[in-house]
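Every protein chain except one is present and positioned as in the full complex.
So, chain A:
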Amino acid sequence: MQKSKKIVILGHFGVGKTSLIQRFVKDSFSDKYKVTIGVHITKKIVEVNENDSVSLIIWDLEGTDEVQMIRQAYLLGTHGVVFVFDVSRPSTFQNLNSDLKIVAEKTPDVPLIIVGNKIDLVIQDELQSLLKDNNIEANYLTSAKTGDAVNEMFTHLATLLNDLT
């Protein structure tokens, strides 16, 4: 059995979690919003270096504005977490730091990556001041639509998880 790592993608609804996965796994994008319910699970083999690869099991979770409500079973045995917010909708990042705290409590001792998605919808300068004003330190600023930083983000996480074992 190949070395596999489970990651969960969390965040409010409509932030583009499914689209990020779609871009990463199938390199495609749809403007049409389809609400995810429950969980969709996909697998992608990620080359982390010339001789090594990881089977990334990506759990695309139903978005929720109450992080506390995430079903514990989904988080069981996860190796990494990606928390996504939508840079164009303040309601998805207004409580980001307290949301992250809850996530960290629910998934202790695993790497957590913070992603601001939909950067194609905002002006670069405004984005930086927006993050600063809200005291947000995002690890990646992505666009599932243009593909900006999507592969880098997933590959980085896969590498990180591979190195941890």
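In the analysis below, a contact is a pair of C-beta atoms (placed from the backbone, for glycine too) under 8 Å apart; a residue touches a chain by one contact, two chains touch by 3 or more; residues count from 1.
Quick note on the criterion: contacts and distances are computed from a predicted model.
*Asks:* So one subunit is absent here. Using its UniProt record, which name fits best from "Peptide/nickel transport system permease protein", "histidine kinase", "Anti-sigma regulatory factor" or "Acyl-CoA dehydrogenase"?
*Replies:* For the chain missing from the view, the UniProt record says "histidine kinase".
*Asks:* Suppose we count only contacts with the excluded chain; which residues of chain A make the list?
*Replies:* Touching the missing chain: residues 1, 4, 6, 13-14, 33-35, 37-43, 57, 62-63, 71, 73-74, 76-77, 89-91.
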